[in-house]
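Okay, handing you the structure first.
Excluded from the complex is one protein chain; the other protein chains are retained at their positions.
Order of writing sets the labels: A and B. Residues in every chain begin at 1.
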Amino acid sequence: MTDLKLIGGEDTAFLPDARPSLAQRLLFSNEFGLLLLIGLAIAIFSVSLPSFTSTFSLFTMGRQIGIDTMIGLAMMTVIVTGGLDLSVGAIGVCSAMFFGWMLQSAGLPVALAIPLAIAFGAGLGFINGVTIVRTGVHSFIITLASMSIFFGVMIFLSKAEAFNSLPPAVLGFGKLRIGTLVSSLLALSLATSVALSILYRFTSGGRRMLAAGANPRAAEISGVRTGRVFIACHMLAGGLAALAGLMVTARTGAAVPAMAGHLGQDWLLPAFLAPVLGGTLLSGGRVAVFGTLLGAALVNIITSGLLQMRVGEFWIQAFLGMLLLAAVLADRARHTLLRRKGMI
Amino acid sequence: MRKTLSALTFASAALALASTHAVAGSDTKVALVPGGPHPYFAAWEQAGADAVKDFGIGAGDYRVPQKWELSQQTQLLESLLSQGYNSFLIFPGDAVGTNTAVQEITENGGQALALAGCLKDPTPALFCMGTDTGNSAYLGTKELIKAMGGKGRIAHFTGFLVDPNTQLRIDAVKKAADETNGAVQVVQVIADIDAPQPAEEKINAYLAAHANDVDGIITTAWVPAVTAANSLRKIGDKRIKMVGIDHDEVVLKAIKDGFVNGTMLQNPYGQGYIGSYVLDKLRSGCKIKDNAPWKSNALTAKFVDSGTVFVDASQVDTYVDAMRGISKTLMASMDKDFLSCN
Partner (left out) sequence: MGGHSLTRIFDNDWIGPALVSAVAIAVISFFQPSFLTPFNIFVLLSAISVNMLVALGQLVIIAVGQMNLALGSIGGLVAICFAAMMELWGFPPVLALAGGFLIGILAGMAGGFVIARTGITAFIITLAGLQIFKGINLGITKAQPFYGVPQSVKDFGNTSMFGPIPWLVLPMIIVSVAVWYLFARLRIGRHILAIGGNRSAAELSGIDVNSTVIWAHGLSGLLAAAAGMMLVARLQLGHPTIGDDWLISSFAAPVIGGAVLSGGHVSVPGTFFGVVIIAIITQALVLFAIDPFVVQIVLGGLILWAVGINRLREARVAKALGHST
């Protein structure tokens, strides 16, 4: 967990003394590396696969990137604290099912149901946060238990029945295109990323989250009430997970209990992969909001490229793993090269 | 399994001889897409390949999502659509959730059948062909009750609760038991055991504590059937009757050896073969008749039963023939009752 040497981990170590210029910092950043890899992947796939750049293909890819980004951001807001939230998937599904219930059974208008569902997710996150802070037990165990409880209550109440006669506006939003290519879901994730960047960079609340995550004791001494801050982080995660659940609902046009698999576990992989690829430190205290977006993009581009290349159907996963490995290794090589050339 | 496959291939050759519909060079590109990797669907690969050979379809490819995840299947379907496939045979990753992907397929000029499992109405899928899961569980339980002599206590082992079929199966088993007016009771349902390790732990734990309080076991998912058959063999108990599901080697062997009374077979090969045939016909100008004799089930009003057969020790060696018979009848009925071609 305190595996501090992440991809590009050195640049943080370098910064205080070396004070490189903005351009150098940019060249060395995780985001830049990811952009390079994404550009490379797109170049290769679009040359070798004519179908890759079709409008439909790009649109569906963007939509999936939007959803995975939101899931990744939800986890990122908790990783900031140095903890994790295994229950993001469960919260997402529970909120989506609550959303479905409000629309279909309680007959609430969409405009009211959306904020209520997000608040509901934040409420579940609040339960996680309070339990973790009050008991002092590691978030891994608490969210492992709450994942089981949240999902169990949802299955018990819904009997695994989906809500599938939602107002057409819900599915309409999921199919909405901005221009011809950009999915509304991708746009929503972009907007959320911008909002989160502002939160972490320009608001005292966001800075307190980072400070408390980096060194809780020091933060406590300097007057940050870390307990409250951690609870807020978990609420934020819950709210974002709920939003991700609503996005999946919009894409599907129905609130489906299986949308994130058994116990919501299907979300765990994208939840961790995107932020960590993006450069978020698992030990806390550092975020990479746009890195998360780029991380989700890279994974999805490679996945759809491979799917379209028609490699032997059972081998895709192995190739995906190797490409993922190749991608991070290439990024590492870029760092080494830059350092050798004396660029930093 | 491999033996079964070759037997099925043989069956297909016989089927192909029986049909005279070989059209050369159709532009129908069929993709057979299960919900995830699972032995049940293995016969689809052969079925698709045979359909290409026998009917001259452009492609009949078996493409498997890497995991049992709704989003992975959706992504694969979208990708296949981009690659130019126009006819889809889909086992829905979710009865409701997969509808959107099918919607996308039809909006982009493709067509789709729900295969082996149904999509919930309203659905853009043409129809659903598969095992009537509720009915299969009901018939299996009836057979079990018969084997138990009409009275006793039943344990029911089944799959994931997020799969709505699981609820149908639980209800169907209960219905069959209730019809005995209390002579037969369902004393326990163990669910969420679709992986062998948790299945083994839970089923053994159950038998360890309750082997004496239970007279019959019904399993309505592949993995629990295999595991329960192995467990009964392990404790050497032939008093407890059991009816399994599907054609896993372990289950078939346990039937021969008398540890399991029988199994409810499904017809995956026929599903893939006939499904490909129908989609090709529909693309070459045939229409589905308005008065087609649909059945209906809990999910859809346009359901075609691909057949289910109870097989006991006396038929376990020849069950392929039984399945072939069913497939042949179904194929003929497709031409006669469901399709109108000019």
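As a convention for this text, a residue touches a chain if its C-beta (ideal position, glycine included) is under 8 Å from a C-beta of that chain, and two chains touch if they have at least 3 such contacts.
Quantities reported herein were computed from a predicted structural model and do not represent experimental measurements.
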item: Given B:33, B:118, B:172 or B:191, the one touching the chain that is not displayed; value: B:191
item: Contact residue for the chain not shown (choose from B:55, B:127, B:206 or B:319); value: B:206
item: Of A:139, A:164 or A:189, the one touching the omitted chain in the full complex; value: A:139
item: Hidden-chain contact residue, picked from the options A:186, A:263, A:287 or A:301; value: A:263
item: Contacts of chain B with the absent chain, listed as residue ranges; value: 1-2, 37-39, 41-42, 64, 66, 161, 170, 187-192, 195-198, 200-202, 204-211, 226-227, 230, 234-235, 248-250
item: Footprint left on chain A by the chain that the document does not show; value: 1-7, 9, 81-83, 86, 132-133, 135-142, 144-149, 151-153, 155-156, 159, 216-217, 226, 263, 265, 269, 272-273, 276-277, 282-283, 312, 314-322, 324-325, 328-329, 332
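Assume only the chains that are shown with their structure count from here on.
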item: Centre-of-Cα separation between chain B and chain A, whole angstrom; value: 36
item: Of chain B, residues touching chain A in the complex; value: 37, 61-64, 66-71, 75-76, 78-84, 93-97, 99-100, 103-104, 108, 120, 160-164, 166-167, 192
item: Contacting residues of chain A [partner chain B, same complex]; value: 51-52, 54, 56-57, 60, 64, 67, 155, 159-162, 164, 171, 174, 248, 251-254, 256-259, 261-262, 266, 303-304, 307-308, 310, 313-314, 316-317, 320
